Structures are given as structure tokens and as C-alpha cells.
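A single protein chain has been removed from this complex, and every other one stays in its place.
A, B, C, D, E, F and G label the chains in the order they appear, each numbered from 1.
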């Protein structure tokens, strides 16, 4: 764990057999924590519960993740916001990764900028967090608004939610990179996993500080 | 005035002589209102005050407009917001065009989403307006936020303000088109003129309603 | 109804169960008007008629909308044009949204610029409207032509109709934003809903003027 | 003249000396017709009149062309339309090239779709032409409208006129390629030269038919 | 037939019922020539032979066209080249449209630039043609080469054949528009129909010249 | 200082007078720390030393920053790497912003992946840092390599250094977002300022942890 | 074999029957070496073993290739690296093509930059190779790193592996073209075939040198 982050299986682009075998190998190789696979196709999600006899296996069909092994005790406090309901799967990939990395995560869904009172009603909670991950598709405006409201580091995750110029998530990604709010950082479209790893590194520093 | 909108000279891509001659011709052809030129190069802005003897000539160096003839009495109430200071020239092109079309316009600058309190402090004023034009570069997030806060029609004007992925204004334009706020409409990058014409048409209906 | 617009369910990216539940909740929460869902997948369109016992349920398979509750009495006069037959579904999403918002809407299909006489034959009718929504894919040329012919506000809706450089609707959207016709405004590709909300805001001002 | 078209010097990207020398060489190599250079920088336009003693030299500063030698007698009838005043330089490059190739060309400027009556007022004239070249920037809508009105072959030339999404001419080019009008063909942005060569080939067939 | 071109049904984006009904209506409305539908989905291709009792119905499954009614006697001479085997469907859409418009068309497939001898072996035949349509995906290089070899007008049709940067056909389209060969004109990706209409207009002039 | 970050003047798009006046106002408004302006044009860099009598003024011509007031005592340890020499100005904007925010920053230039030994030679130093900012243009590969080597949070800053497909920095930005190294986050092209603010927030947590 | 490379069937865009027939024809036409088809659909891969009675048929389901005939004796030494497991199919298309062309190829998978030790552990082997093909999706960083480590010619093959900004492989391709490592050359996304042909030409020179 050269970088402090365990290896994680990217389920996309692999056969179900490859993914399950890699999960088993990771689990054997590093029994100090659970093994994680993300972006799993249906077949992996369906087979996982029966594939690791004697193990705790946690499958999140919405977030497309499989965890083999018990989660570590959580420390820290990272909040994961979403702009809309359709952004929730990416938030769950993020929250599951945080849990695997030993970080306490709360998901607050559907607080997009089209109804700002929803966000403002959560402001006190947001200001307690060590790090805030903001998941948003379409206009990608929410992370810029949040980064202007809290002192904690903010990580924007654009999503592929939307249609027309929003399809694929590039409009949201560009808006987040172009932000007028100082300090907002961005990961790839739909990459809840990457945002979680960055937040966990921050939480590690906070804990060790 | 088939469409209710007088012709306007687009100064860009013309020689100064062409623009000044077209302004004079428009002024002669339709003495019922002032003649307007937009996106004027320096040479036109410098020459205009001396080029129409006996006329009221108003030059806005920042907004790059020339108006020949007295403005009509304003009616209606359109508010023009900007996200940053650098967006003000586009807001002024918009306000001048509204004035030429007989609409009362107030420009409220520098209320971008990175400091949301600035916008929320103006909410009461915003909610009085018949129409709201929101001028924003970089992330282009402000129009989506405003469209979620007011009942009046909202028109987004992306600007070419910014650098990196924001350069040229396409990121802001895409974010506005992809908005999650219902009813936001968009014009071309830096096109304060077009937003003003649309707002004036709305004000006309409001007045005639 | 902070913005004067009721919430609307975006069916895309949700499970059928989520969409039907949200429709029921909206209907209960605001009985003063009907509840609307747009961009509904097949399963929602099929299940909706049986899902709201005792309610008037209107399903438009072509426009992919579900309305629960009786429509309000219409006022105003908005015309929705389409360039081609394949643009009609977007026009119907627009017309249904207008109806839900209490605006009288007429759809005039298939008057694209390749046969200009079709449009010119409707000019008198067009000039009566308070607002004109123009739905066009491929070259996206029709809204610019219409905006040069009528005094009412014109809203362009690019569509994803077409192939090659037209696929996805970005060519149509860019052409509309780049318009030489003053005052044309634009919404996202296929966003008949957003155009309707903007037109309804304009109709509201016209009625209250 | 393997392809029936003489070589032409592209002045852009060459030193003035190179362009003038190539013009002289072309003139010597093929005295049966004049030599042409297009997209000439200022220095070439200024030097050309004195650089070919004993020759008829015609310089078009607006269209940026230099012709050395007398023009052939014109035959045929090609009309070159422009949408706006700023598109005229490209139309003149086209008309000069047609003249060099022995084709009679008439330029009709500023008949863009924002004021359709200007085009419709020229319809009779247009319908006489063997071929119609339509030069348009910004929305690029005019060629689609023209191609729906005349039986002759229509060639669209997008221009780099415009700003925002129109800057560089790609929006106009995409709209023309995506046309709903059958038979419209397109050349590169600002390529009046290429449109002229195609029209001249058509005129040649018409003459020989 | 204002433009000399009969209406043609674009099968894509319509229900099979709509397309067959439109074909029947066109056939009734203009019995002087056959009715054509292009880009037909499987269902239309399968149903067409039984849908027009008493009519000659010609279905091209590869080119995805349906023709109802006998073809006119052909005149003129247009050659349609393809770069690869996978470009042939677009060439057949082109050839069928030419046949419907009364033009004699010959398709010469698989003469792409990777094996130049194949093209050079056909040069004599190419030089006889009145017009040459060149269909090419991937690099889109063949039309530039052909336009440098023949005196007839050349029309490039980019195709969506290829993968990686070639997927969708935009690389081929850009290469054709950027051509260094004077007089090459271009239509939309996969638009064999549009190229045929342009060629037929040229053949009409050649015949009447 | 709602977000813990003082306001900073973005010098680009403002007149020199505006920037200097804003700096003076910030300095007066918040004397607890220095005032900073970034992306300053030449005129601001030249005038700044004489514009704030009685103040410590630090101008970085290469990094285009002006600081008015003494720097706070530094805490923490952030390392700023660059791939090439031409990326140094962005690294200096970053280092100056860190200094203004009270963070100790070391710039290590010219350790790009084309000569990997340069990076590997610094690995021990890198592994001590709390946060690592990696500034790279052209291929944008360095941040992915670094993120695979250290446990600290890594922030990638793409730059506009390069030509051809690298011009403008979008290729570098896309490569960083697409990284295969978990936890790498990205800011806008050339935005050393934003990376510094994010790093300072992380350092704050580390200090308070 | 004008270019020293036998023709190869591109299976994509052809019917299974066409591909099998072309393979048979190639085999008959040039019995001096095996016949190869790439990018074969499932149906071809399934039918191939039974379609060439009396022939050695080698099918690679992962790499989607079919080889008919015995492979020539290998010479030379080309190494094919991949960044991730999902890039292996492209590496196998490359290795099979090399084998058909008579070149000895070794595939070393999964040595991407996120775990640099994997690559550095193979450095000695890499430095023996005559040519190195590097297959990478997502960030596309590996070829730049390799080109800075070895003296042999390096060929980068971007792949379509990845999601978000990486989808389709254009981000990887742009990063490779923008490389800061001298001498890296690039082929189309997923084009293992093309890289193999270039490497084989190099091996030919090395053998003949």
C-alpha cells in the first residue's frame, strides 16, 4: 500500500469471472481490510453474494459495487451531496469507497441549485464536515455554489446525467473546472471512487494532523 | 419594423466608415427613435461624437456602443445581473440596447455564486423585475441559481470571460443550456444585444397585456 | 411555487416506481393543479393509466408525458412550430407542459425551411401569437427565419433529429445561438419542457400586464 | 490543365516575394488566361500593381485577390448571394475566381434570413441563374432556404463572420452540411475560391451540354 | 416540383406506418415519377413489397431504400466511387436516388487510396463522366485525389465507416472540406441522397446546355 | 472569510486602475493578512511597487502576481512540481498563493516523465509533503505518475504549454481527469491559484487535526 | 505485395459471409503466408474453425482475429505492453498481426503508470527489444513514460478503455500526440493492427540492415 490506498477492481471491461477472481486475490493478499470492486456489471452483482463462502459480502446494486470482508471502523466526517436523484448512484459508489477506506460518510441527496433552499437548509451540517464531495450532472453548478459556502475542501464529481448538451457529463465537468469559487477540484465524470480516495487522503491528514 | 425591432448596426467586421454611414442612414430612415451600433471598434467609438452634427450622440467605451438620437422614455423594469466585474461590458451592451428599445434597465454587477450572500441580498429587488438577464462567464452557474429563485422570465448570457476550459465562453453556454432550472433560456456568448431584444419583446407584452 | 412553476418529474434516469411515486406525491402536495412527468420510459407510460385510481390521467406516448389531474382552463396563445415530422414529439412535450401551466397552445408541424411556402402560408396565424416556440433539428434554420418574421418573442428548441454532423442536435443548437435574427433565445436540445416554462412565464406577464 | 482548372496561388503562408514570383511563373507558363492569387496579405496587394510591367493587373483589396492578365470573355450565369455585409469579401473572392475562369458572376449582398423579404424580392433573378453560390456566416441558414427555392445547383460557403459559438465558421458549416434542403453542397469556411471552381465546372457542362 | 426535385420520404425517425403512408401519398400526388423512401428501418424494407398492390416496388436492403413505381429512362452519366467495401451502402442510396431522378449511374466500389493502382486503372472511365460522386470513410482522402484527376465536378460523401477518431465520419468530412484540390464540394456524412440530388441538377444543366 | 479564504483580485479582464484600487480596498478591508492579485497584466506589475506607499509590495513578473502586505509565518509543507521549464509561471502563481495563505511551499521544476530519473531522484522529498501540486502541460502525464507514488493528496494543474493538439491545455486536462491513478484531482488549465487554495484547506485540516 | 504488407480483411462493417469469402480468396491468392481478418464479429469467430477444411485456422476470441494458414517462422523482437487488463484485446490484435507478418512478439500486460514499479521491473527486458508497442487507454500516459526509458522506436496505441472524458479513447490519443518524449509515434484508437504493421516494417529494416 505504497500510496496508502489498497488496489480496487474496476469491474467495467472485465469478464465477471476475472472480476470475481481478482476480488478473491485482493482479499487473500491483504486481509487487513475489505476488497472492493466498482462499476460492476449485473452478472457480478448477482454472483457476488454466493462467490465468497464464509465472507461478509455487501452488494450495492444502485452504486454497482461489491465489498468482500467487514468494513473498518469509520473515522472522520465526509459529506457527499447530490444535485438530483439521478446522481445518487455515483454518490453511493463514493460513499462505499469511503467506508472501505475507513471514513464515515453521509449522503445528502437532491439539493440542486434549482431549489436553493434545500441546500441552504443543510448549511450547518455541511459546515461541520472535514471534506465535501458534490456530485452533479446537467449544469454542474452545485459544486461552485457549495465551494463558496464552506471552509472545508470541496471535490466536484460531474455525472453523465442529462441529455442534449449535458449528455456524457462534459458540460458539467467543464463548468466545474471553470469555477469562480476558489479551491474547487474536480475528478472524471461519474468517478465517485476517485473523489472518495482523495477525501480519504484528506481525512487521513486531518486525523494525523 | 416588421418585427417591432429597429435595425441595429453590428460594428464588428465593418470599416469605421461603413458603420458611421449605416448609423447615419438608419437615423435618417427612422427618425422615430435613436440609431444604435454595437461591438464598435475603437475607431468608431472615437469618431462618433464628432460625426453626427446636431445630434445627441452617446458613446459607451466599455460596452462598445454608439447611440445617435435621444433615448425614448423608459417603461417596464428589466434587471441585468453580472457574475463578475469582467462581465460588465456585456451587461452594458444589454442595458444600452434596452434603453434604445424604451425599456428601463438596472445593472447589478458582481453577484456571482462564489459569494452567494451578494445575490441573496438582492433577492427582493430581483423579484420585482419583469424580466431578468443574467450575464456570466467561467462556470456559467449564476443563471441557473437565479432561475430557481424568481418567477419572472430569466435570460442567460454566457460571456467569454475566463481562461483554460472557460476561454471563449462555450463552457458557460453549455452549462446554461444544460440547466436544471426550468425556463432558463440562453443567447450566444457575449450577446447582450440579443438578450435585450428578447427582454424588450417580453416587456412589450407586459405593457400591452 | 416560489418561481411560479410547479415541480415536474423528469422520468429519465429514475425507476418507473420512483416516477409514479413522485407523481403521486406532487399530486397530493399541490392539488391546485395537475402533476406532470416528462421523458417517461415505456414502463411508466404503460403503468400510469392504472396507477392513479379516481384521477384523470393523460398519457402521450409520442411526447412521452404523463399528466395526473385535470388541466386548468387555458389562457393566452402560444404557437409551437416544427421543422419536420420527426420533431413533433418534442413539440408535444412542449404543448403538454403549456397545457399543464394553463396556457393555450397550438402545434403547427412540418413547416421547415426546405419548403418555405409552408411557413409563409401560416404567417398570419403566427403573427397573432403571444409567443412562438420553434422546434427544429438538422440545420436548425427555422427559428432564425421565424424570428425575422414576427414581433412576438421566439424560443428555439434544437432537436436531436438528424444524422452525421446533425446527430445529437449540437449543430442545430449552435446555429440557433449564432442567429442573425435579433432576440431569438434557445434552450437545450429536445427540451420542449423548458421552452414551455419560459413561454408560460411570458404569457403570465402578458395576462397581468 | 488536366482538371480544366488552371493553378492558382494561395497567398496565405507564403512570403510576398514567393507569391509574386509564382504569379509571374504561372502567367508565363500559361498565357492563354490570367494568373490568380487568393488570400493575399497586404504586402502583396500593395506591390502587385507595380510588379508586372506591361500587364493588366487587377487588385481587389476587400476580396484579397490579384489577377495578372486580361479576363476572358464571360459566359454562363452564376449568382453569388451573401447573408450579411461582412460576408462580402468571400463573395468577391468567389466572383473574381469565376471571372478568371470565364464565368459571368453577379454578387447580391446582404439578403440574410433575418429579413426574408430581401431574399424573396430577388427570387425571380435567382431562378434564372445556372448555379447559385450562397455565402453566410453566423447561423449559416441562408443556403438551406435558397436550396428550397431554386432548381439550380446551390453551393453553400460558410464564413468565419460572427462571434461566440459562430466564431471561426464551424457552426455555419455544420448547419449547411446538416441541411434539410436536398442537394445543397458545402465547401470549407471562407473558401469562395473552391465554390467558384465547382460552379465553373457546372457552367462548363451547361455550355457543352 | 418548385426546385425540380420530387419530395422524398426520410424513413429514419418515422414509424413504418407513417413512411408507407407517405410513400403512398407521394405516389398518388405525383404519378409522373416513382416515389422514394431512404434510410428505411428493417420493418419498412420487409413490408414494402406487399404494401403497394399493382405497383412496381424495388427494395434495396443494403442501401435501405424503397422505390414505388417504374424508374424513368436514364440520361447523363454519373459515376459513384467508394473507397472501401463498407462504404457501398451509401453509394447505393446515391445510385438509387439518381435512378429515381432519371440519371444513369455506375457504382465502382473499393478503389481507396491505400491501393492507388485500383483508382488509376479506372481513370479513363472516370474522365468520361459528367459528374463524379466519391464516397469514403476513415481518412476521407479519396475525393481529394479524384478531384485532382478529373475535369468533371466532384462531390465528396464522407461516411461513418471506421473506428476511433474515424467513428461517426467527422474526420472524413473535415478532411474533404479542408481539401487542397480545387472545386471539391461536400455533403453530410452518409448523405448519398443529397449528393445524388446535386449531381442530378448538374446533369439537368448538362442536358439542357 | 466565510470560506476561510480571503478574496483575491483576478487581474485579467480588469483595467490596471481597477486592479490596483481593488488591492487597496482588500488591504484596508482585511489588514490581518496580505492582499493578492493574480494574472496581472504588465501595467499592473510595473505600477504596483509605487502604488502602495508604506506597504511591503512583492511583485513576481514570471508568475504575474502582486502581494501587498507582509506574508504570514508559513506552516505545513506543500510541494509544487513542474513537468517542464515553461510550466514554472503557473507553479509560481501557486506558490505565491500558498505563501499568502500561510503555507510553506517548495517548487521543484522540470521533472517531467520524459526523463523519469529526475522525478525518482526526488521521491524521498515528495513523500514527506502533506500535499503535492503537479503542474504539467503537453501530455499531462506527470500527475498520474506522481499520484501512483505518494500517499499524500495530489492535485493536477494542466497548463496551456505546448502546440498542436496540446495548445490550450485541454489534452493535458483530459489526460489528468482520465487518470488511472486513484485520488488525483484536477483544476482548470493554468489555475495555480485554485490548486493552492485547495492545498491550503488540506494543510489547515492537517494542522487542526 | 507492393508495400511489403499482405492485404488484411477488416471484419467490421462486413457480413460474416463476406469476411469468410475474402479470407478464402486472400489465402488462395497468396499461399506464401497466412490470411488474416481483424475486428471480426462473433459470427465470424464462431464459423471460422469449420470454414476452411484442410487449413490451420487460429481464432483469438479476445483479440477478435482469425488466421488461416500456418504462421511463418518468427524473427526480430517486438514487445507489446499494456497499461491495464482491459487493454489486452488490442495488444493481442497487435501480437497476432506481428506473428502473421513473421515477427516475434511478447505481450507484457498491466504495467500502467499508477504502479510504476511494475514497469521498472521490466525495464531490462524492454531495453532488449527492437521496437516497443505501448497500448493504453484512460490517461494514455504510459507510452510517454516508456519513450523516455528506451532507445528503441516506441509506438503508442490509444484504446477506447475508460469512461467519462476517457470514453472513446480521444483523451489518450491526444495525450500521446502531445507527448514530451521525443520520437513517440501514434496510431488510431484501438488500432493494434496498424502498430504491428509499422513495427514489422522496422523489424524488416533491422533484419536487412
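One rule holds for everything that comes next: contacts are C-beta pairs under 8 Å (C-beta built on N, C-alpha and C of every residue); 3 or more make two chains touch, one makes a residue touch a chain.
Note that the coordinates shown come from a computational prediction; the quantities given were computed from them, not determined experimentally.
Shown chains touched by the hidden chain across the complete assembly: D, E, F, G. From the options F:66, F:165, F:185 or F:199, the residue with contact to the chain not on display is F:165. For the chain left out of this panel, the touching residue among E:48, E:67, E:83 or E:100 is E:83. Screening E:141, E:157, E:185 or E:205 for touch with the missing chain picks out E:141. Checked against the full complex, the candidates D:36, D:100, D:116 or D:189 give a single residue touching the omitted chain, namely D:189. Think of the hidden chain as still there; on chain E it touches residues 83-84, 112-116, 138-141, 144-145, 147-149, 162, 164-166, 170-172, 174-182. With the whole complex as reference, residues 2-5, 8, 130-131, 147-153, 155, 173, 177-179, 182-189, 193-195, 197-198, 200-202, 204-209 of chain G touch the missing chain.
Remark: the residues of chain D touching the chain excluded from display are 2, 10, 12-14, 18, 39, 158, 160, 168-170, 173, 188-191.
Methods note: only the chains that are shown with their structure count from here on.
A comparison of the B-F and F-G interfaces places the larger number of contacting C-beta pairs at F-G. Our note on geometry: chain B versus chain D, Cα centroid distance of 35 Å, whole angstroms.
Taking each chain's centre as the mean of its C-alpha atoms, chain E lies 56 Å from chain F. Each of residues 2, 84, 115, 147-149, 164-166, 170, 173, 177-179, 182, 188-189 in chain A touches at least two other chains.
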